[in-house]
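With one protein chain held back, the other chains of the complex are shown just where they sit.
Let's look at chain A:
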Amino acid sequence: MVEKTFTEADRNDGIEPDMVDQGHAPKSTTGGNGTLPMNMIQALNSALDAKMAEDPNVLSFGEDAGYFGGVFRVTDKLQEKHGLTRSFDAPISECGIVAAAIGMGAYGLRPVVEIQFADYIYPAYDQIVSEAAKLRYRSAGMFTSPITVRSPYGGGIFGGQTHSQSPESLFTHIAGLKVVVPSNPYDAKGLLTACIEDDDPTIFFEPKRLYNGPFDGWHEKPVSPWKAQELAQVPAEKYTVPLGKARIMKEGADVTILAWGTMVWVSLAGAEHAGVDAEVIDLRSLVPLDIEAIEASVKKTGRCVIVHEAPKTSGYGAELSALVQERCFYHLEAPIARVCGWDTPYPHAFEWEYFPGPERVAEALKSTMNGGR
């Protein structure tokens, strides 16, 4: 499935497990400066592979994540390369997966666990919220939880309500958790590596709509593959992208767009569609947040539009909006706007009415340029 896109035309590719061999293991021929063109799956796989080679305390497990290499193939061949006990299948218990990771992490390992879809993370919520997030604090640093919870999230794939959700704000609300979302292969590898090396629990949401190409929300147009993108040139070696540093995807003078994951690409398309000179900021990590980059940009442009897939109410956009208002109020020339998912569950039949697309972003940009009217 994921290799192709989920346009109206070929949505017959289904959702869930991608079982088509796309040769996801990175090729061994390096590019000009030691980089290889990779899609996001390959980049994530490469991050895990490199960390596992470097550090015997890093291991990976999850449902179908061992022998088979994960339904999206992110852990492909890790078992073959690193051994049965370093990349293995887990029972279908998200709670058990995270709980076991917490125990291993406290012991001194660096487990990276896969929750097959973010929509299935809720059975693990108690372990993440009450345990992983609080181990360090309640034991005054005696026990810690250096675990990474990876999970594909987000819509645009005709996945219905159980394969489309964006639950990031349920985790940003929790003291003690870091929440990270890449938007491209280069960042995916560097951020995942940084999460694994981080001494605190990180929730790493992978925008599955971007696994195989930078989807911009124009679902009727053919999608270009990653390899055409500069951000798909990924170093073969290990590297990190620091947590808490946003990426300015595009500089602009008139309005600041704050986005992450798939919505970074939708925002770029929305700005182009509106013909507005927007500065598009890919937050990359929601916690810790690069507040300096946000503040500098909004003070420069005087306008701010926040775009996310999750429902509007209590989404992370609410927090961002409050922060921008607190810090940039006297620089604002228009109310802060939010373009978000509706306050409904994710409907199967109305994929493109629900998914915030470039047209809605463009509307918000135009209205913001017009002082919010």
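The rule we apply is simple: contacts are C-beta pairs under 8 Å (C-beta built on N, C-alpha and C of every residue); 3 or more make two chains touch, one makes a residue touch a chain; residues count from 1.
Rule of thumb we're sticking to: contacts and distances are computed from a predicted model.
Participant: Leaving aside the chains on screen, match the unshown one to its UniProt name from "ABC transporter permease", "2-oxoisovalerate dehydrogenase subunit alpha", "Fe-S cluster assembly protein SufD" or "FAD binding domain-containing protein".
Facilitator: Matching the unshown chain against "ABC transporter permease", "2-oxoisovalerate dehydrogenase subunit alpha", "Fe-S cluster assembly protein SufD" or "FAD binding domain-containing protein" yields "2-oxoisovalerate dehydrogenase subunit alpha".
Participant: Looking beyond the chains shown, say which of A:103, A:345 or A:372 touches the absent one.
Facilitator: A:345
Participant: Of A:35, A:57 or A:162, which residue touches the hidden chain?
Facilitator: Considering all chains, including the one not shown, the answer is A:162.
Participant: So one chain is hidden, and I want to know which residue out of A:92, A:228, A:253 or A:322 touches that hidden chain in the complete assembly.
Facilitator: Among A:92, A:228, A:253 or A:322, only A:92 touches the chain that is not shown.
Participant: Footprint of the hidden chain on chain A, which residues?
Facilitator: The missing chain touches chain A at positions 1, 8-21, 63-64, 66-68, 71, 84-85, 88-96, 119-120, 122-123, 158-163, 312-313, 342-345, 347-350, 353-354.
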